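Pasting a structure here, questions to come.
One chain of protein is taken out of this complex; the other chains stay put.
Here the chain labels run A and B in written order, and each chain numbers its own residues starting at 1.
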Amino acid sequence: MIKRVIDFWLFFRVLVFPGFTFILFFTLFCDWVERKIEARMQNRVGPAVAGPAGILQPLADLIKLLSKEEIVPTNAKKRFFRITPVLAFSIMVFAICFLPIDGSSAISSSGFAGDLIFVMALVTIANFLLFVSGWASSNPYGAIGASRVLTQFLGYDIPLFLLALTPAFLAGNLALSVIALSQYKFIPFIILTPWAFVLFIITLQAELEKDPFDIPHAESEVVGGLETEYGGGRLAFLHLTRDVQIVLGAALVVTFFLGGPYGPVFFGFPEFWYSLWFVLKVLGVVVLTEYITCLFARLRIDQVLTANWRILLPLSIVSLALTIAMVTWVYPLVI
Amino acid sequence: MARKLTVSPMIKRVFSHLFTKPATCKYPFVKAEVPDDFRGKQVFDISLCVSCGLCSRDCPAKAIEMVEVDGKRRPLFHLDLCVFCYQCAESCPRNAIKSSVFFELAVIDKSTLVIKPESSLQNVSGAQ
Partner (left out) sequence: MPVPDQDSLVSVLQHKIGTVGNILPGQLGKATIQIESALNRKVIQILLENDDGACIIALTGLDLGEKIGLMYHIRTKGLVVTVKTEVSKEDPKIATITDIIPGANFHEREAADLLGVVFEGHPNLSRLVLPEDWPKDLYPLRKDAKLEGVSSKLADSQCNTQPEVKMQQSQTDSRLVNIIVGPQHPALLEPEKFSLKVDGETVMDVEPRIGYVHRGVEKAAEQRTYLQDVYLIERICGICNSCHALTFVGAVEKILKTEVPDRARYIRTIILELNRLHSHLLVLGHAGLEIGYETLFQYMWRDREPIMDLTELLTGNRVISSSMTIGGVRRDLKEEDVPKIKTQLAILRKKMDFYQNLYRNERSLKMRTQNVGILSKDDAIKLCVVGPVARASGVLTDVRKDEPYAAYGEIPFKIITRTEGDTFARLIVRLDEIDESINIIEYTLDNMPSGPYRVRVPRIVVAGEAVNRVEAPRGELFHYVKSNGTAYPERVKVRTPTFANIPAFLKTAIGGSIADVPANFVSLDPCFSCTDR
């Protein structure tokens, strides 16, 4: 019977909290926060009708999309067309499950050694599946949008990875839970390496395909991008994938630089407070990325590629070198 | 050549807008204000009409039809064709057509979008 109880607990953690259900509703909530903040910064109201202050709007959009007709074009590669949205979404959710949300991650209580690389690889695979979904639509706009997605995320994965090594270097370990815990014991890494934080936010902006790196969603050029042929439930999953990607990116920033879920505990369960701090920190990062989105115009594809290969990649290498130099020589003297 | 480091004014402006009231007017929960001489739905005073038919002749959209009412020719306004230019009000020699501020004319049944030349009391209020 004890075995059954343990299984039930794992079941609960993966599917309800802090697993799938929590991530889903948290994604919808982050979507609402994003839209509301963007609207306020543009001096308008944003979602306001569905639920109090419009908080049910993302859920209403999801339900509406699920109730629409799903059409598969005749020339599309049908198996890929049908599977890739759901698969991309589930891989992203799977990746979040490895992050320490309430002090320990959903799947295994302390992760495993090297799960930073595993999570980054999952992100890459999910993005690649998005490319496949656009390519499988057999629509010129879908193909162009998909190829732009591929060019952008493959290019920006490299500086992203290099910058993700910075907290690993500071913590001395590649496990996410250890990185978060060492910030709790010591000091959040944003204070130790602010340059890496800034560069990581910029690279994240490009990975998440937000302004100024918004090209794959440029409606005036490619109509719908890779979403052009999708409708109904599959479009809902594509939108959810994009939203979950934002939450995943923000959660990575929180784990790498802002101390993970750890923070002051006042009373009661530490898990409750850890989840609360996690939620607040992720929302803070989401607001920051949304602020940057509102500031800039969209860059052209060649300007995006220049920014990546000529500016961000050398800067991320320099940042890594600087981190190593600071940690080895400067910080032991100061701290 | 020294370049002045210029900062985009958007940075401060976008941030400060988080704390200002939105510019949206939440119509239809909030009433929309229009000036008094707004060209809304017409108000037809049958007591002043002399059946000259000038309004129907001059209407650019052919939205006014002269019909027989009590043995006299009176104008029937088809509001689904009307462009609200108010040439009819200008052409009328007796000022029988006046404007109102009523503009919410969306209906489900288009056949209700007419102003029939009936007793003047029914049309003066301008509602519905």
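Basically, a contact is a pair of C-beta atoms (placed from the backbone, for glycine too) under 8 Å apart; a residue touches a chain by one contact, two chains touch by 3 or more.
Owing to the predicted nature of the structure, the values given are computational and were not obtained by experimental measurement.
Enquirer: Considering all chains of the complex, which shown ones does the missing chain contact?
Expert: Spelled out, the missing chain touches these shown chains: A, B.
Enquirer: Taking the entire complex into account, which one of A:Glu34, A:Asp157 or A:Asp214 touches the absent chain?
Expert: Residue touching the chain left out of view: A:Asp214.
Enquirer: Thinking of the whole complex, not just what is shown, which of A:Leu24, A:Leu154, A:Ile301 or A:Met326 touches the missing chain?
Expert: Per the contact definition at the top, the residue touching the missing chain is A:Ile301.
Enquirer: Which residue from B:Pro9, B:Pro28 or B:Gly71 sits in contact with the chain not drawn here?
Expert: Checking each option in B:Pro9, B:Pro28 or B:Gly71, the one touching the absent chain turns out to be B:Pro9.
Enquirer: Which subunit A residues would touch the chain omitted from the figure, given the whole complex?
Expert: Within subunit A, the residues that touch the unshown chain are 41-44, 140, 211-212, 214-215, 218-221, 223, 294-303.
Enquirer: Footprint of the hidden chain on subunit B, which residues?
Expert: 6-10, 13-14, 23, 34-35, 37-39, 58-61, 83-87, 90, 99
Note that only the chains that are shown with their structure count from here on.
Enquirer: Spell out the part of subunit A that touches subunit B in their complex, as residue ranges.
Expert: Subunit A reaches subunit B through residues 37, 39-45, 48, 291, 294-295.
Enquirer: Report the residues of subunit B in contact with subunit A in the complex, numbered from low to high.
Expert: 8, 10-11, 14-15, 17-18, 20, 22-24, 26
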